[in-house]
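Complex shown without one protein chain; remaining protein chains in place.
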Amino acid sequence: MNKMTLSALTLSAALLPLASQAATEIEWWHAMGGANGEKVNEIAANFNKSQSDYIVKPVYKGNYSETMTAAIAAFRAHQQPDIVQVFEVGTATMMSAKGAIYPVYQLMKDAGEKFDSKNYLSAVTGYYTDSNGNMLSMPFNSSTPVLYYNKDLLAKANVEPPKTWEEMDEAGKKLRAAGVQCGFTTAWQSWIQLENLSARHNVAFATEDDGFKSTKAELAFNGPLQVMHISKMAEWQKEGVFQYGGRTNDAAAKFYSGECAMYTESSAGYSGIRKNASFPFGVSQLPYWQSQIDKPLNTIIGGASLWAMQGKPSDHYKGVAKFFSYLSQPEVQADWHQFSGYLPITQAAYDLTKSQGFYDKNPGTETAVIQMTSGTPTVNSKGLRLGNFAQIRDIIDEELESVWSGKQDAKTALDTAVKRGNELLRKFEKANK
Amino acid sequence: MTVTFPQRPLPWLLLLPQLLVTAIFFLWPAGQAVKQAFYQEDAFGLSSEFVGLENFSHLLHDPLYYASIGTTLFFSFAVAFVGIALALLLAVMADRVMRGQIIYKTLLIWPYAVAPALAGVLWWVMFDPSTGPIAVWLKSMGINWNHFLNGNQAMTLVVIAATWKQISYNFLFFLAGLQAIPRSLIEAAAIDGASPFKRFWTVVFPLLSPTTFFLLVVNLVYAFFDTFGIIDATTSGGPGQSTKILVYKVYDDGFIGLDLGSSSAQSVILMMIVGVMTVIQFRYIERKVQY
């Protein structure tokens, strides 16, 4: 009757890949494009070579939100991958989805795989640990914000890389006076200029210990420190000391092109900068306000972790556990860390990298690790655990943009962002009772 | 039309494939979407709670939703107006020239074939504030182009990208309309001594008004629903909310924000808007056919 459809059906049946392999296939959805994506493929290939029972198949699913959404849609349709890479802001959503995730500590125990959470850097795992100290997901790519600077432009204006925001003020003005178009620009404005700002100055970003204690948390980033910082940045935007360059890390273009002399960006931006900057550059710690704190706290992490998803046959999870162990090996970790600029997740990988002399050969790469691991994290610098946080970040982006364009003052914008964000938090609380 | 075949089972058999595909891939999922609009659910679908009209009342009390409606209207009318005006200009010019008309036509219609997402990527590159050729040129003219910051510029960018794709469509319809105008009418006006400019406004343009009206509707529908890819590839709705049109908001809230309840409620509202628009369009087509 309908030959077309029929022949299309047979055609597609004939073209379906042969699924009869001896080894168990483990699907891993990730958000690593570009060079990092190639590295991910390499890691998986090496794991596949190291044993013959499991085949890890990495699939690039677009950016972080696309990857997470795809996994969630797949879960709803019972087609979920074994492992999915979820960005740090999705942590609370994943954690509360008890029936959807297989906590890593449990998985390792059930699979009989050797696993000691103490081997991991607490500054990294803290973000992914529940209130009982159990690790729920496997940290994979963690980064933290640092300051990159264009050595040529700084030399031209005769300034040192600023350690504090007070120095940034001065440096920016000098740079402007020396004819540089813009002092600094920033990537990930919410993460760097609000979340990390709060952590570094030991100020709460949200109540309930930044959401770690319960889903009742309310946003609190409209306090005096944050308002002061954002007002100052708005002022800088007018003077050209700061220039907004877009959401996520779109601002990179401003730094690469030599328009802006400095750039606050994730430590993972290192490889991109090395590749694209035609000038010598340096890395230093994220500035802080000397007037607000004598000794700044650690910065918090960004990036993503790997979650095992429920609903697969048990032999899959043995493979997942093996793969997680493989990923945590110092050699694999150190290689990934050195290649991508993401932080090492175990002490052993950090030590190995040090002993290989990597930090000496690549000045600036250790900055992030030092900044990240200095001091003991307080409740304000452990991380954030807020539901619907991806959306809240969008709101923050929107409100901050209206500050940079001069439509709103800092106080109004932050108040609005808090109000709008709290509505989402209440929604989340209600949906995850 | 009045003459038909009497068979009973045959028409059902003929309809079966389309009805099946429609039921499985349209009615069922659309029904699910409508149902979802009355529930509040966590992202994974592990628990869901009937909330009645709460999702709707949230929306209707949300100033940002109205802002998005405003943005959509502005965007749609801007795309329709700019696209129609430029296409009309080009069509009139193409209608005038004798030589090379086919070449001009060929070189003007191809953007229709370009996927919205690709159009978005192309224009994004052209206008990148730091490296885009047009942005740099604008800067040298003293205009500080930064659509990451300036909502009006972002809107301009998406309007340009959306119009670029649509001009070819409008152009073809105008050209066909112009060529259907009897030469004798224009000649008569010319003998009366009317200048080409005057002839256009008094004779040609009124005769084109049905085409213009039709294109207005089509362009509005296009801007409302088919520009998702353009927005997604260029501004993602920003900066602020300045380019977040309704269709993008549905996607953004449901897909990025994982708030399926609110997103579905928005779909239902959109569905009603499309329903009205389709009926208008449909009636228009019907009338034309009978005529």
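In order of appearance the chains are A and B, and numbering begins at 1 in each one.
Just so we're on the same page, contacts are C-beta pairs under 8 Å (C-beta built on N, C-alpha and C of every residue); 3 or more make two chains touch, one makes a residue touch a chain.
The rule we apply is simple: contacts and distances are computed from a predicted model.
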Can you work out the missing subunit's protein name as recorded in UniProt? Choose among "sn-glycerol-3-phosphate transport system permease protein UgpE", "Oligopeptide/dipeptide ABC transporter ATP-binding protein", "Succinate dehydrogenase/fumarate reductase iron-sulfur subunit" or "Ribulose bisphosphate carboxylase small subunit". "sn-glycerol-3-phosphate transport system permease protein UgpE"
Across B:Ala85, B:Ala115, B:Ile143 or B:Ile280, the one contacting the chain not displayed is B:Ala115
Need a quick check: the contact residues on subunit B for the chain that isn't drawn. 1-5, 7-8, 10-12, 14-15, 17-19, 21-30, 32-33, 36, 86, 89-90, 93-94, 96-98, 100, 104-119, 121-123, 125-126, 128, 131-133, 136, 164, 167-169, 172-173, 176, 183, 186-187, 190, 196, 214, 218, 225-226, 228-229, 232-233, 247, 250-251, 254-255, 260, 267, 270-271, 274-275, 278, 282, 285, 289
Residue ranges of subunit A at the interface with the undisplayed chain: 2, 4-5, 8-9, 11-12, 15-17, 27, 29, 31-37, 41, 59-64, 66, 70, 73-74, 76-79, 81, 143, 248-249, 252-253, 256-258, 266, 268-269, 271-272, 275-278
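Heads up, the rule we're going with is that only the chains that are shown with their structure count from here on.
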Quick one: report the Å distance separating subunit A from subunit B, using the average Cα coordinate of each chain. 36
Give the list of subunit A residues in touch with subunit B in this complex. 1-2, 5, 65, 69, 72, 75-76, 93, 96-100, 244-247, 250, 253-254, 256-257, 259, 388, 390-391, 394, 397-399, 401-402, 404-405, 407, 424, 427, 430-433
As the complex stands, subunit B meets subunit A at residues 13, 17, 40-47, 49, 128-131, 146, 148-151, 236, 238-241, 252-253, 255-259
